[in-house]
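Below: one structure, written as structure tokens.
What you see is the complex with one protein chain gone and the rest in place.
Chain naming follows the written order as A and B, and within any one chain the residues start at number 1.
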Amino acid sequence: MSETVLLRATDVVKNFTLRSKQSGSRIIVQAVAGVSLEVRRGETLGIVGESGCGKSTLARCLVQLMPVTSGHVEFNGVEITGLSRRQLRPHRRQMQLVFQDPYSSLNPRRRVGDIVAEPLRINKYGDDEVVQTRVDELLRIVGLDPASVNRYPHEFSGGQRQRIGIARALALNPSLVVADEPVSALDVSVQAQVLNLMADLQSELSLTYLFIAHDLGVVRHVSDRVGVMYLGEIVELGDAETLYERPLHPYTEALLSVVPELDDGTHPVRERIVLTGDVPNPSDKPSGCPFHPRCPVAQDRCTTEKPVLVELAPGRSVACHFPRNVA
Amino acid sequence: MSDARVSTPLLEVEDLRVSFNTREGLVQAVDGLSISVGRKEVVGIVGESGSGKSVAMYSLLGLVRDANVSISGHVRYEGREILGLPDDEMRSIRGRDVAMIFQDPMTALTPVYTVGWQIVEQIRAHEDVTKAQAHARAVELLGEVGIPDPARRVHLYPHEFSGGMRQRVVIAMALSCHPKLLIADEPTTALDVTTQAQILELLRRLQATYDSSIVLITHDMGVISEMADRVVVMYAGRPVEVGGRRDVIRTPRHPYTWGLLGAVPRVESKRTRLVTIPGVAVSPLDLPPGCAFAPRCAYRFEMCDQRPALRGDDGHLDACWLDPTRKVEIRRRVTETGVVS
Partner (left out) sequence: MGLFIVRRFVAAVLVMFAISVLVFLIFFATPGVDPAARIAGRSATPQILAQVRHAFGLDRPLPIRYLLMMDHLFIKQDLSSYVNIGDRVVPQILNAAPVTLSLIFGAAVIWLLVGIAGGVVAAANRGKIIDPIITFLGIGAISVPAYWLGEVVLYFTQSKLHSSVFSWAPGSGYVPLTQNPGEWALHLLFPWLTLASLYAGIYARVLRAELVNALNEDYVRTARAKGLSERRILMRHALRCSLITVVTLFGLDVGALVGGAALLTEVVFGLPGVGLLTFNALENLDLPVIMGAVLYGAFFVVLANAVVDIAYAFLDPRVRLV
């Protein structure tokens, strides 16, 4: 199994400058505050976090949908930060996005066939007949009737629309698919169908997924490795199974403990760690460790010194001065 | 006399049917819902979109404002029939005996008035108190729901609160007249997991303090598992399974419930494959005469052409013609293989 790193991010930072209309002064909001990670070929890396943690911004920065403020992103060993649109094109074919909202990510004025064919046409895939064949193939792959090509998005349900979005993403045979909350807007049973589909596609087409979500159960289900984000930083990164069983970071621990879980008698109920305070605003970052105001085990050091992501065990990294559950 | 009062359920819904006359035809949103809510009980209503769970509760309180709606059945609050009451009589029940909170805290409050003003408005709509008294109570309520510095924050506008804080304000306002029943329509769906935990904990605490009952509407089986005493599973406007929380979650008896439970990706254990229910949700314009779930059910047989009634023992009911032993067998297979077919 080739261990090639498909995507490598090094110290990616993304700042947004806002002007406070009241005082007129500028505030710099650090949406992504120095993220380094690797996505290995064939794996699914899950990024999980609550609102404002920067996960969607990170995704967009990694695929160069928005320029990074600083840091580097390498795709297939090639540096793609700072490339022009034209230079990015060949790389863009290899990395595609699936978005959250099946109702707004498809142009309502275009037919499904045109939506799925668009990437093919832009990249001069072939003549009309070739494109048409490919579109039919793609629709079949995602479980839709090829006769759908002439219909409009509003004629489909949320789950079906998401399948169309996936078909579009797969059009050019990408190696990396970045899915930004692809199932959050779907009902539970539909969600299951789409997740199963994505798993099937991964093995059939040898895809690599970067899967971003806020739902811990979904992330666990799909991921080989998981990164937990808080206020623009990765606070814990590691193998999904062990991370969920033995979280190292107090935030991960709290997060896992409060997910409402089915009490079906198959597992012991976790002790709930209910955090105080609100999910923080990235324009108002605390000093030192960003989590310290809400951390149940914070100490003095945490208010002044920012912890760095350190590998504590093979494949398990955490950014904390006092990590939990260390074996 | 007192015995009778204790045994009368707080809320009794009998064969509630709600339909809308639309251009495309008759939409049967709720098709025969019967539930009862006892005192201090938390009843969870779970279903996906289109299951009719929200519409049912809105109709209870006369909150459906569509001119094309027709509602039938019986709804008794403390023994008194409230379905079909004129609006001015319903108003004294709404907000005072039965309160309701909704999903999105960001749009639930009027943006141009302070939160204090809005809480005071509710109190004074139902009770004969002075503005000062109502204001003092508003401050107290905000403190009770965990809003820091309530005396100052009572003067703030809704947009000056975060999502979680706003939901707390909404809860404070709903409980301001000490209602015996709180209906919560997806109260934490729009919130982050950590905030959701805080709000659920708050609801539990308030329920204990005020001895109130809660009807909790949600699509999240995990929330049901944490909060509910009894569960009603709805599909296509019909209740398909009713029972105690443990019974329904540990030994579900309806194929839809199996599908629903099996489809949830779990934090605790990783499945190889999620259980999927084939097909798409039935359209309320087009309900089959028999079991609504039959078109998608892998176990359907001839009996399913007739609509099954809710039947069962010890308060655990389900609307499925399958033989009980067969159900146990199928469920065991589903849990082991993760496949509903």
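By definition in this document, a residue touches a chain if its C-beta (ideal position, glycine included) is under 8 Å from a C-beta of that chain, and two chains touch if they have at least 3 such contacts.
Predicted model only: the values in this text are computed from it and were never measured.
Enquirer: Of B:Lys53, B:Arg96 or B:Arg266, which sits in contact with the chain we cannot see?
Expert: B:Arg96
Enquirer: Can you work out which residue in B:Leu10, B:Leu61, B:Leu83 or B:Ile199 touches the chain that's missing from view?
Expert: Looking across B:Leu10, B:Leu61, B:Leu83 or B:Ile199, the contact with the absent chain belongs to B:Leu61.
Enquirer: Touching the absent chain in the whole complex: find that residue among B:Val13, B:Val46, B:Leu109 or B:Met227.
Expert: B:Leu109
Enquirer: Sort through B:Met173, B:Leu206 or B:Cys304 and give me the one touching the missing partner chain.
Expert: Only one of B:Met173, B:Leu206 or B:Cys304 touches the chain omitted from view, namely B:Met173.
Enquirer: What residue numbers in chain B mark contact with the hidden partner chain?
Expert: Its contact residues with the unshown chain are 61, 63, 67, 87-88, 91-96, 99-102, 104, 107-113, 121-122, 125-126, 157, 159-160, 170, 173-174.
In the analysis below, only the chains that are shown with their structure count from here on.
Enquirer: If we count contacts the way the header does, which residues on chain B are in touch with chain A in the complex?
Expert: 48-49, 162, 164-165, 192-198, 200-201, 219-223, 225-227, 245-246, 249-250, 259-271, 273-277, 280-281
Enquirer: Provide the residue numbers of chain A that touch chain B in the complex, in ascending order.
Expert: Within the complex, chain A contacts chain B at residues 50-51, 157, 159-160, 187-193, 195-196, 199, 214-218, 220-222, 240-241, 244, 254-256, 258-267, 272, 274-276, 278-279.
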